[in-house]
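For this view, one protein chain was removed and the others were kept in their places.
Showing chain A:
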Amino acid sequence: MAVCVAVIGKDNSPLYIGGIGNDPNADNELSRQWLVHTALDALEERLSTTNNSNTNSSTNTARADLRDLYLGLLYSTDTHKIYGYVTNTRIKLVLVTSSTSPGSNIRDAEVRTALRRLHALYADAICNPFHLPGDQITSLKFDKQVKSLMLNNV
């Protein structure tokens, strides 16, 4: 199941990092930040290969559509798997799942759906007149919706 979800802005500043606390580590907030932070380099790498897609498209046959917003599994550690999604507006969405907890066999399609729904929630959240572009998302409604997304979907 998903343990952490993050929204990262254009300039790599965190707009929202949320998680549900079944992480065994004592320092939950820090470990989440660290997990998400390590994903950013992998995201940049994927994006740059997308840009010169013509040259190495043959080597990347695993990814059918190089222009897809969903970038798939970025990398996995012993305990976590990290998935990425970058919108057209260069907002980065990161989803971290735990590979140790029961029911950890998550299909790629499920993660894709979850991230698409997160994108929809984000698009709604920035239309909130009390939100300034580039600021952290403080909306409680958004927080609640993301938490339920993490619990239900993945």
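Descriptive notes on the structure:
Keep in mind that, in the parts below, contacts are C-beta pairs under 8 Å (C-beta built on N, C-alpha and C of every residue); 3 or more make two chains touch, one makes a residue touch a chain; residues count from 1.
Going forward, contacts and distances are computed from a predicted model.
For the chain that does not appear here, its UniProt entry gives the protein name "Trafficking protein particle complex subunit 6B", which is one of "ubiquitinyl hydrolase 1", "E2 ubiquitin-conjugating enzyme", "Trafficking protein particle complex subunit 6B" or "28S ribosomal protein S22, mitochondrial". From the options A:68, A:108 or A:135, the residue with contact to the unseen chain in the full assembly is A:68. The chain not shown here touches chain A at positions 10, 50, 65, 67-69, 86-91, 119-120, 122-123, 126-127, 133.
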